[in-house]
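Only one protein chain is missing; all other protein chains are in place.
Coming up: chain A.
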Amino acid sequence: MKTTWIRAADVCKSHQIDIQFIRELSANGLIELFVEEEEEFLEEEQLKPLEQFAAWHYELELNVQGIEVARHLLTKIEYLQTEIARLHQRLR
């Protein structure tokens, strides 16, 4: 499948995000940031989680560690909700 790369600087400009924030997310393994010829890029599919993390950071004042914890717990919630739905289905 074709992968679209987006310059991190462009994302920062359009979304009013500090590049340092993206680098921190990347350093904590929350999104993937690639460097090519000294320029930082994001895969298009990373945009959605980035927008979500940015909203949590700028609107809810979560720091990167908080974002990591929240994401981890949300993944668990999602798994448990799916599991509950599956079990409900089986009980019918």
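Following the convention adopted for this analysis, contacts are C-beta pairs under 8 Å (C-beta built on N, C-alpha and C of every residue); 3 or more make two chains touch, one makes a residue touch a chain; residues count from 1.
In the analysis below, contacts and distances are computed from a predicted model.
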Per UniProt record, name of the chain withheld from view ["PTS system N-acetylglucosamine-specific IIB component, Glc family", "Heme lyase CcmF/NrfE family subunit", "Spore gernimation protein KA" or "Curved DNA-binding protein"]: "Curved DNA-binding protein"
Among A:A9, A:V35 or A:A55, the residue in touch with the chain that has been omitted: A:A55
Residue ranges of chain A at the interface with the undisplayed chain: 1, 48, 51-52, 55-56, 59-62, 70, 74, 77-78, 81
